[in-house]
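The complex appears here minus one protein chain, its other protein chains still in place.
Up next, chain A:
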Amino acid sequence: MSQQGYVTAPPFSQSQPRMGGFSAGFGPPNSSLHYGHYGDPNSSHAAAPQPGLSKSTVPLGSSAPLGPLPPGTHQVSQNNFQSGPSAAGQQPHRFQSPLPPNNTGPSYPPGSHQSQPASPNTVSTSCTTQLANQLNSMQINSYGPGAIQSSHTSSGHPQQLPLMQHQMTLQPGPQIPPPANNFSGLCAQSSLSSIARQDGIPGSGLPNPNLQQLPGQTPGPGYHPQQANYGPQMAGSQLSYPGAFPGGPAQLSGPPQKKLDPDSIPSPIQVIENDKASRGGQMYATNTRGQVPPLVTTDCLIQDQGHASPRYIRCTTYCFPSSSDMAKQARIPLAAVIQPFAIVPSNETPLYVVNHGETGPIRCNRCKAYMCPFMQFIEGGRRYQCGFCNCINEVPPFFFQHLDHIGRRVDHYERPELSLGSYEYVATLDYCRNNKPPNPPAYIFMIDVSYRNINSGLVKLICDELKTLLDKLPREEQEESSAIRVGFVTYNKVLHFFNVKSNLAQPQMMVVSDVGEVFVPLLDGFLVNFQESRSVVNNLLDQIPEMFADTNESETIFAPVIQAGMEALKAAECAGKLFIFHSSLPTAEAPGKLRNRDDKKLLSTDKEKTLFQPQVNSYESLARDCVANGCCVNLFLFPNQYVDIASLGLVTMYTGGTLYKYNNFQLNSDSPQFLTDLRRDIEKKTGFDAIMRVRTSTGFRATDFFGAIYMNNTTDVEMAAVDCDKAVTVEFKHDDKLNEDSGALIQCAVLYTSVSGQRRLRIHNIGLNCSTQLADVYKTCETDALINFFAKSAFKAILSQPLKVVREILVSQTAHMLACYRKNCASPSAVSQLILPDAMKVLPVYMNCLLKSTVLTGRPEIPTDERAYHRQLVMSMGVADTQLFFYPQLLPIHNLDLKSDAVPAAVRCSEERLSEGGAFILANGLSMFLWLGVSTPPELIQGLFNVPSFAHISAEATLLPDLANPYSKKIKSIVEHIQSQKPYTMKLMIVKQREQPEMLFRQFLVEDKSIHGGASYVDFLCCVHKEICQLLN
């Protein structure tokens, strides 16, 4: 069969000459690593296809209908269990066997090897040809109806026109054949036409005329147009596996893409929209154990009915495999992403606070789990059995209540701790440091007043802003003013503390120049209540910029600054946050002094990891001290060169702080972004001096924690502070078999000090199912949470392992998960067919985004600081944030319905989705772009910018002008909507098509090949597929 397949290949081989390089580059290097497998398996391939074929019939059959249908609706679902997983599944997931990963030349090899001989090309070329084939087939199969056409047509590029024609021609081809293919293609090779061939289906020997034409044509016109689009990007780009195989950038580019229609592969947008359509705007009640919540991107009303809201906890799967063997087999990470202080929309109930007075929270005697809905009351309510450790405890007398006829306490619904998944306890003195009630926390503002910050006007900006900001310190709802005290420090080479006691006429400045052994020079008057000391503080903030106006000090210190802040909090016996506004590498002679160690030569070597590690050890011990004293460090960086974020940010990271970075800060363009961040951070709801403990029912336990946290031992997650945006990802491992009846229960308890200085416990409970059926596990997976987990674990791993290894692990794990599904859950089909579980159908695309994120791409063009920065941000992100970060939102705004309030549906992040006549907003949580096609409708431009034409738009602007017209208002509201609830303020960049900044913008089109060498989605899919095939053999 395969041979035949190859026979068909020759037509494609025309493109081979170009591809030759690819295979050469690709194949061999690959094989040495992950891809090695792919390469080898080739031999086995021959065998594989057959089973694959047989299997494929089923999916294909399903997919066949697709042609006519919108991708989302699958008739396939009817089929076997496949339908189960993919209930909502779309054809795209299942790739026909022939499709083996496009880009991954290796996977084809199986076929190719054989074909090689047959094909005129050299061995190397064979791979490529296969690729091409597969791609083609994919296109064909997946081809949605008219959507693609329309998109194509819409693109105004003259150059593209030919392409469009091609595609047009193609499409009809595919479309028509598919129906035939469905069956034939799947089962019978012949009918498969082009697809079949690629698939390596022997029967495909007779290509459809269309197909044949295609290949023939493609090299010509079809190719070019695409190049026009992709060309720039592709040119420099490496192979699909950019980072991994730096050496072998293959020019995969052209042909495969041509042939594979992106619409045919699983679309994240489609998945998101489907979920929105099915569950959006509804109420989701957490009354069932193990039910899968709506996606993070779906807006809905969540009602706590016994399990924590997904806003607080999201799991990678809601059904744990019952044994560790199963877990190992599936290789699905069992993890929960816990965002204990997540913001709850105002229309959902805030957490109830339970106060048991002096007795404190009720806890299991053995495992110390807190009273929760999982506790089973027995013996008429006199005792209860702990759901976690099964220990039987006495019910304290004051807590006693009778049981009703179904064995539930009569007061079940009156007590939050019995009926709700999330609630708070008021903690007793036993839960306080030194058994003393905590003092209200303090915020200390520490401003770098070295020459640069003064010169850039930053210091003045901060001081001016603080005057208004200090009125907005967080407070408890019921209180009139905030209990938080504030203190001020400025520094350059030495530290300046300020006494702003309310009875002073003038603030007093105290200079500490003993930076080697820094200390706090004053106790009284450093931390003050802003309301009381308002005049002195304002006086101070007025004077600071003047005081240092003629400074010429350019050296700064850093570690002593944190030390000082921590000592101040320690002396005041309170927890708190430091707000440090820093701009340069701390080169002054002091502890924590850093040198510029940024070295591009380290990239792709075993030493690359050192770039992510702190330069000196003192930062770690400093971080430890900070955590021990409840001192959270928020760092605002304003670098214009390397500042070693890996070192500077370490304390921030460990103390649960937030790192903000503003490259080349310009007062005019960057201050809105900075000020919004600052404002938001100051107003944030935060828990201070927190300790989190995750308890689980017997049979499994939490083994690994990722996030902006510090761990002194293996169980206590310490956070100097935890705010609404911080999420901790917890990985679980099996200890034992899990019982399907009792499920897997998780309780997360966070002990913290509130903004008013009250010690509290926040409890989140969630119950998951257990199953002996892998299919159940796959069915309840959540890709967004998985990606969150993978991102964090990979970003942690790069501290200890070479990037290459980390990337390989990610790929192989992806392949393993999918292969396991294929092997155990999917109905039999051809090996060459790519079958994705429904819940994971966008995993490859997300995984690819992760793999080509700046952190995992070691390229000299990417500043080391930028990578360290992203690494740090991601480590504390919640599921929603990682989802957006790795797969940015791309919104078309040129065809808005100005009357509706709705935000337009996003489109896939690919260049193909752009059009010359369109305008798009792209946002990933850190940056936001407004992309304008060259022929954007003038009325839109007029409406947005108040200029007559495209040429008049200034790309310098970072804000859209406020204009009183529907366009402007609508788009502004969209921007606001995108920005709302995001931890970082995105700076809006205006990108005009075909202008230089577009390069930057393109990096965010994550489905495409990236200029830094990341693989395109299609390529990656092929790669994964190949790997899966490998595994299956």
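Following the convention adopted for this analysis, a residue touches a chain if its C-beta (ideal position, glycine included) is under 8 Å from a C-beta of that chain, and two chains touch if they have at least 3 such contacts; residues count from 1.
To be clear about the criterion, contacts and distances are computed from a predicted model.
**Student:** Can you tell which of "Beta-beta-alpha zinc fingers domain-containing protein", "Protein transport protein SEC23", "Small ribosomal subunit protein uS9m" or "Cell cycle control protein" UniProt lists for the chain that's not drawn?
**Tutor:** "Protein transport protein SEC23"
**Student:** Per the definition of touch given earlier, which of A:325, A:514, A:599 or A:736 contacts the omitted chain?
**Tutor:** Of these options, the touching residue for the absent chain is A:514.
**Student:** Who touches the missing chain here, A:523, A:959 or A:1000?
**Tutor:** A:523
**Student:** Taking the full complex into account, find the residue in A:540, A:578, A:787 or A:834 that is in contact with the omitted chain.
**Tutor:** Residue touching the absent chain, from the options given: A:540.
**Student:** I need the residue numbers on chain A that touch the omitted chain, in ascending order.
**Tutor:** Within chain A, the residues touching the omitted chain are 494, 496-498, 504-514, 517, 519, 521-525, 540, 543, 546-547.
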